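Removed from the display is one protein chain of the complex; every other protein chain stays in position.
And now, chain A:
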Amino acid sequence: MLRVVKPKNSRSKRFLDNREAKAVENVKTALVLRGSNTSEIVKEALADLYALKKPDAVSFSKKNEIHPFDDQAPLEALLRKNDTSLFLLGTHSKKRPHNLVFGRAFDHQILDMIEVGIEYAIPGYVFADAKCAVGARPLFLFQGEAFDQREEYRAFKNLLIDFFHGEFTDGIDLHGIQHMISVTAGPLPADESESGVIYFRVLSIELKKSGTKNPRVETTEMGPALDFRIRRTKLADMNTWRQATRVPREMHARNVKNINRDGMGDTYGRIHLGEQKLDEIQTRKMKALKLTRQEKKSQQNDAEGDDGSMNVE
């Protein structure tokens, strides 16, 4: 017999159903974990980035013998077990000091990952006064030409947005805008294989009166402030990427026939109301038009006679 996992009660059925592939997906959960050795800088960076990703994140506090660029299997097993599709691995070694690996998985298989070294770090607790609410959607700002020029920069931008964007909504509360993730690409070295510094900053946003419709924006850093340099990368191969970015049929915008919209957002269409029955229409109530008690009774008797039933008294 092929082993068929069958849930024994509805709670576990719901749990398993939730893990199935869905047309409209939930927010990606991130797994934040440590490699076999971590430095203080890496630990603090992990904690800060975890706080930024909360509540859609799982944090592991123990060491793991995981080297995703050598062997992906153990990490994929962890991703599958925790049903997470993003990961952030922190390591520290002599060869690659203060190392972070950002990555994501498609169908529990690693899709792409980018390893960055931390060159400068100020942990979040240094900026004590400014903090944002858990689960608030961040704004993103990417500055520098490099995000358009280099393949790994473009991938890193896509990965960071995917990592931190939070829940998709069709609108945003104007007073709920609280923080921004700003990523600035420093000057690129002449050597194609080398990466420039990438400045990762998180700022809290304050909206102030400006006398116009748009508010005046004031920013204060809320941390962490990290300078990265890209090390090893494993970018998604074309085929898997195409698979992963497929849009399910349910999500395609349907063409609605015979309804038009103009530039002002007004809707035009022809409405069919059906025949108007003027004799049954409710007009203004007047005493003169009211049926007397006798008229009512005779009408009732007529109706009963019509349907062929017998009156028994």
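The rule we apply is simple: a contact is a pair of C-beta atoms (placed from the backbone, for glycine too) under 8 Å apart; a residue touches a chain by one contact, two chains touch by 3 or more; residues count from 1.
Note that contacts and distances are computed from a predicted model.
Can you pick, from "Ras-related protein Rab-20", "Acyl carrier protein", "Ribosome biogenesis regulatory protein" or "Chromatin structure-remodeling complex protein BSH", the UniProt protein name of the chain not displayed?
Not shown, but named in UniProt as "Ribosome biogenesis regulatory protein".
For the chain not shown, which residue from A:15, A:69 or A:168 touches it across the whole complex?
Reading the full complex, the residue touching the unseen chain is A:168.
Based on the whole complex, identify which of A:85, A:195 or A:233 touches the chain you can't see.
Per the contact definition at the top, the residue touching the missing chain is A:85.
Given the contact definition stated above, which residue among A:97, A:117 or A:186 touches the chain not shown here?
Only one listed residue reaches the unshown chain, and that is A:186.
Residue by residue, what part of chain A touches the chain that was omitted?
1-4, 6, 20-23, 25-26, 28, 70, 85, 104-107, 111, 120, 137-145, 147-148, 157-158, 161-162, 165, 168-177, 180, 182, 184, 186-187, 197, 199, 201, 203, 205, 207-219, 221, 225, 236, 241, 243-248, 265
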